[in-house]
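First, the structure itself, so that you have it in front of you.
What you see is the complex with one protein chain gone and the rest in place.
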Amino acid sequence: MNSFQEVFIRYRELMEIAVYGVAILLIFIGLYAVLTKKHLVKVVIGLSIMDAGVNLLFVGVGYITNHTAPIFSPGYEDAADKMVDPVPQALVLTAIVIGFAVTALALSLVIRLYRHHKTANIEQLNSLRW
Amino acid sequence: MDIYVALLILFGGALVAFFIDDLNRRWTGPVALAFALAAAVAFALTPEGQHLRLSILGFDLHWQQDSAARFFGWIVLGLTVLALIYSVKYMEGKARLGYFYAVFLMSAGGMLGVSVSRDLISFFVFWEIMTWTSFLLAIYNAYYGVETKGIKYIIFSSIGAYAMLTAIVMAGHYYHTYDLADLWQAGAFSFRSYWYIPASLMLGFAVKAAVVPFHVWAPDVYAKTPMSFTTVFSGAMSKMGVLGLLVVLTGLYAGGGDGMFWFRWILGWLGGITAVAGTLQAIRQNDAKYLLAYSSVAQLGYIVTALATGTRLGLMAALYLAVLHAAFKGALFMVAGAVEKQAGTTDFREISGLIKRMPWTFFVALVSVISLAGVPPLGGFVGKWLLYESLITETHSYFLVIVIFFSSTAAFLYAYRFLFGLFLGQAEEEIKQVKEASWWMLLPMLVLAAVSIVTGMYPGLIFKPAADVLAGWGLPVPDWHMSILLNRWGNQVDLVTVGSTVGVVFVLVAIYITLKGRKTTKWVSTKDISTSGEIPSPQDNLTFQRGFFKPFERAIGRLYDWDANGIWEDLGAALEAFFGFVRKIYTGNAQTYALYVIVFLVVLLIFARRIFG
Amino acid sequence: MVISPVHYIVAPLAAAFFIPLLNKLYDDAARVVPGIVLGYLVVVSAVLVPQVLYNGPITEIIAGWRPPFGINLVMTPFSAILALLVSFMAFVIWLYGFRFRRTLKGGVVMYYEILQMMMTAGALGIILTGDLFNMFVFVEIAGITAISLSAFYRDRDGAEAGFKYMLLGSLASVFLLLGILLLYTQTHSLNMAQIAERMPAVAQGVKIIALIFLLVSLGIEAEMFPLNSWAPDAYSQAPSPTSAAFAAVLGVAAVYALARVSYTLFDAQSVSMFLMVMGFLTMFFAETAAIAQTDLKRMLAYSSMGQMGLVMVALGIGNETALFGALFLIINHAVIKALLFMTGSYFIYNNNSKRLVALNGIHKRLPYVSFLFSLGALAIIGFPPFSGFWSKFYILSGAAKRELLPLIIGILAITIVEMTYYLRVIGRIYFGKEETEPASHKPSINALVAMTSLAVIIVVLGLYPGLISGYLHKASMFLLDKQAYIQNVLSVK
Partner (left out) sequence: MLKKIFVLFLLTVTGVALWQSFRHAPFGENRVGDVENPETVSAFYLKHSPETLHTANSVTAIVVNFRGFDTLGEVTVLFLAATGLASILYRRKEDEEEEGGHLPVRVKLKSSTLVRTGAKILFPLILLLGIYVFVHGHLTPGGGFQGGAIIATGFLLMFITYKRFNVNHKIMVWLESLSGLAFVLIGLYGLVAYGSFLQNIPWTGRLNDLISGGLIPLIYIFIGIKVATELTNVLDTLMNTKPRKK
């Protein structure tokens, strides 16, 4: 047991704040950008940051103190009960890809909008209303 | 013959008529007529008392050919057949005939269905069919403002229909049945248990019967629908409201008649007010069609008042007037249609003196107007008599009698206006070419006029089926005689004597006038009467027909300021403005939309336990 | 190969991957293949739905791992009927659009066809899957196709509609992920049956918050007020067959997801009030906004939102009668709204304008299409004898059973608003004064077949609802029976 792990166990509370807190903060920041930034690309960036936050939350939830990556490399064949939860990691892989797809699509829409409106200000996009 | 045959014939005929129009436009009318006749035959052949029980979606539907079904069914089918005979010529050369006849037949089918339905589900289904088909006919004439006014009819009808629907689902919940007989048994329409069930049912029926303040849809619709359908519209469809009210009344009687007092009071007065309002409005109309339309509203007011008494004579009066109103108002709308078809307009300011051009039409108009005014010896008189008698001797509502009496006296004014405006007076140059209507149009008019004449002498012809209706549903039945009216003090009137005396006098006078001829004088145009000191502009039509009853209008002047129509229109405009304001929440800004989502989320999070706890 | 529910997903997927290749060899492949696939799905439904209805639910194992561990597809009577509906509607919409898209040139047709077909596949996936995260994946498939299709016309408004949908859709997916994650941390499972089984042990606080996240995210997809602001834009800017599919395919799936989450994962009692209130508000705001629209497709879009609101109200009422009504209404809404969009698009096509004013007197140019539109309008208002009446009646009866008199009155009052604007349009079509007479595009034969078949369904179901009512009763009963669902899924070996 190295010193890092000792520190970790002692300050588990702190780590919780660090990991969950950062993840939630990322969601927070992303949402803030989505809700207040006027530039379309910034809004899309906000969405990506949100995605990142959620993904981090996924990975954080799957973590188990002192456990290792869920890979049965040579020498770790019987270490199944010493591994972290692999399911959130698999899910996060899917979530990342989907996040990427949405971001790409969003950017293409931004390009399209910019071509038509000659501006990327989100407040200018209100020809459809009521 | 099974009970559904007549209905199937009508609805099938609608389909056939719709598609046959594409083949040959000339066949559409006769084919529709043939189907209506076939339906009438089928209806006649259906034995009394036959039941039909269906199950649809687990609801038991119940149709019955009882005396009420026959009574109202014949009003519907009789008028439909006559109106279709009339339509063949009246609608000749108009556009969208397939549409017209198909919807006409469906509408008749809906009304017939309402007449035979003895459970609330099929009653409502047919009621709605009748409503939307009649709406499609009401907007048939393209010039009618569909965007605003045309929609008024369907909105009011739907308010009524949905009030009914509310009552129906609630009744279904509380009593686990939709069958009328069971509901009557269970006292579902009593005001004691769930007062809103009968109340909202009656609201629904009152709207269809055009009772104040829900009458505003009626004048426009009656006047603007093609006259051949207005006949049915005013003559038969409004009677479906009467049928409905009768259904509720039956329930009240079955439940012992408790809690009836205020219902009787309110409905009776609403009927009285309707009668007065309709009459007063009719007096100042300048268009024969509008005059008749308002008059219809007023007549329905009498019927509703009669029903509201809920007494033996009152119920009899209501049923009797229902038939008579169908007869004379049907005939009068046909007259208006004939004049419109032949002379091009029904505006009093445009035409006058048609008597020589259209003598038969005039005869029908004369008979029907006399019957409408309730003057002996024609049928209308008997109905009025019964109404007064029930109000005076049975419910002692003397104020209401005064109101009704005022209204039916004032009705003389518009009755005269109608006759004079269209037929009497001096004939203008431009109507010299007008010809009498086709015999296909005159025939149904004469039949309807005959009903007024015959019932004037033998009202028992209608008393009998009406008494059957009342007896069949367990309502009180008065004594009745074939041609003798009784009153409480034992006096009696022999209607045959009265009728034949008046008839002989009428014939003698007619012969005298025909033989003597009328004096011929050089008259000036009625449309060029000099104004006292005022300078008329060229557009002014200076006929004396303008402001015909000016003094009368002046006398009751302020009453006209109460315009229910305006109130409803303001309400509608206010609602639309409100809706227009509400939809501004869709601002078009993507960020605002995202903000809505987050606000919604946060509200849910804050009140989480309250909402989902 | 025995027909099984997985065909619903695999056939469109394989076709979607295959079409780009085939399109190189044969020009029309992109237009024909989706039809074959969707037709095949209808056949699959025709085989599977009777099985499900008579022999009970089918649970299909995927990758050979039994339910709580592997992903599985569950075909309950409820989802089977919706799957049949969705695949049939998708096929009809494809048939309708077959020649319509001749106007599009080149490779674009291929993109369009793939996206449209995959939207159906996504919706079917949502309906069939028994796994919560898998549902998220399918929601995303449906969402991404829907966004692309909203912006498909590449004009200024299309891109705007797409962007709005994208923004709200991304929020929805983030919330959905958070909800799934919360449930996962508490129940250690992603299988809906197992989550439902373990739900009672979950702390109330977490449960409610997870529920809120799921409801908000599915609410966005199911067009719940105030989350539905993307809908009018997307519906009105998408190509018309897509608008029809939004209502008939995507809407169905979204409502299904909402129903499944609130009925199976959570307690129907606790969301009852919420669904009723929000459904009613959805109806109110949508229908009142519709009345002032000047654009036909936008009007239809708002009307769609109103119908979804009514479905939510019915789900909230939550007794068997109301659920029957809800299911019937979903079917009606899909069929009728698709018909309205189809016919409406011919009006637009002929006028080169979406504006309502342009509809004046159009029945002279398109008599049959106008007739069908009017039929649809009358049906969706709920006039008997069309099918719309029965669903409304059942929902009201359900409300009456819970003695919710104000709700009944409210629904009916809003129906009057709805009636007003639909009848105004009918009035315009038949009696409006015609101003111009541009060249007329008569509907092609395949579109006529598609529209007529929908109209026939409307009339037949209205006159003889007994045709399907037995199945719908079974389905709605099954939706209410949470334990049966859990049992069925978890007992599979």
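Should a chain be cited, it is by its letter among A, B and C, assigned in written order, with residues numbered from 1 in that chain.
The rule is simple: a contact is a pair of C-beta atoms (placed from the backbone, for glycine too) under 8 Å apart; a residue touches a chain by one contact, two chains touch by 3 or more.
Since this is a predicted model, take the numbers as computed values, not measurements.
Undergrad: Quick check: which displayed chains does the absent chain contact?
TA: A, B, C
Undergrad: So one chain is hidden, and I want to know which residue out of C:40, C:88 or C:112 touches that hidden chain in the complete assembly.
TA: Counting the whole complex, the residue in contact with the absent chain is C:112.
Undergrad: Which residues does subunit B use to touch the chain missing from this display?
TA: The missing chain touches subunit B at positions 595, 598-599, 601-602, 605-606.
Undergrad: Contact with the hidden chain only, please: which subunit A residues?
TA: Counting over the whole complex, subunit A touches the hidden chain at residues 12, 15-16, 19-21, 24-25, 27-28, 31-32, 35-36, 57, 60-61, 63-65, 67, 69-74, 77, 80-81, 83-87, 89-91, 93-94, 96-98, 100-102, 104-105, 107-109, 111-112, 115.
Undergrad: Tell me which stretches of subunit C touch the chain missing from the display.
TA: 1, 4, 6, 9-10, 13-14, 16-18, 20-21, 24, 60-65, 68-71, 106-108, 111-112, 114-115, 118, 121, 125, 131, 133-134, 137-138, 140-141, 144-145, 147-149, 151-152, 154, 159, 162, 178, 182, 185-186, 188-191, 203, 205-206, 209-210
One rule holds in what follows: only the chains that are shown with their structure count from here on.
Undergrad: Looking at mean CA positions, which chain is nearest the middle of everything shown?
TA: So the chain nearest the centre of the shown protein is C.
Undergrad: Of the other chains, whose C-alpha centre is the longest way from the centre of subunit B?
TA: In terms of C-alpha centroids, the chain at the greatest distance from subunit B is A.
Undergrad: Based only on mean CA positions, could you tell me how far subunit A sits from subunit B in angstrom?
TA: A distance of 70 Å separates the two centres.
Undergrad: How many angstrom lie between the CA centroids of subunit A and subunit C, rounded to a whole number?
TA: Spacing between the chain centres: roughly 31 Å.
Undergrad: If a residue has to touch 2 or more other chains to count, which residues of subunit B qualify?
TA: Residues 583, 586, 590, 594, 598 of subunit B touch two or more partner chains.
Undergrad: I need the residues of subunit A touching at least two other chains; which ones are they?
TA: Residues 34, 43, 125, 127-128, 130 of subunit A touch two or more partner chains.
Undergrad: Would you tell me which residues of subunit C are touching subunit A in their complex?
TA: By the definition above, subunit C touches subunit A via 133, 137, 140, 144, 147-148, 151, 154-157, 159-164, 166-167, 169-171, 173-174, 177-178, 181, 184-185, 190, 232-233, 236-237, 289, 292.
Undergrad: Report the residues of subunit C in contact with subunit B in the complex, numbered from low to high.
TA: 163-164, 167-168, 171, 175, 204, 208-209, 211-213, 215-216, 220, 226-227, 229-230, 232, 270-271, 273-274, 285, 288-289, 291-292, 378, 383-385, 389-390, 393-394, 396-397, 399-401, 403, 405, 408-409, 412-413, 415-417, 419-420, 423-424, 427-428, 430-433, 464-466, 469
Undergrad: Which residues of subunit A touch subunit B once you look at their complex with the stated criterion?
TA: 31, 34-36, 43, 122-123, 125-130
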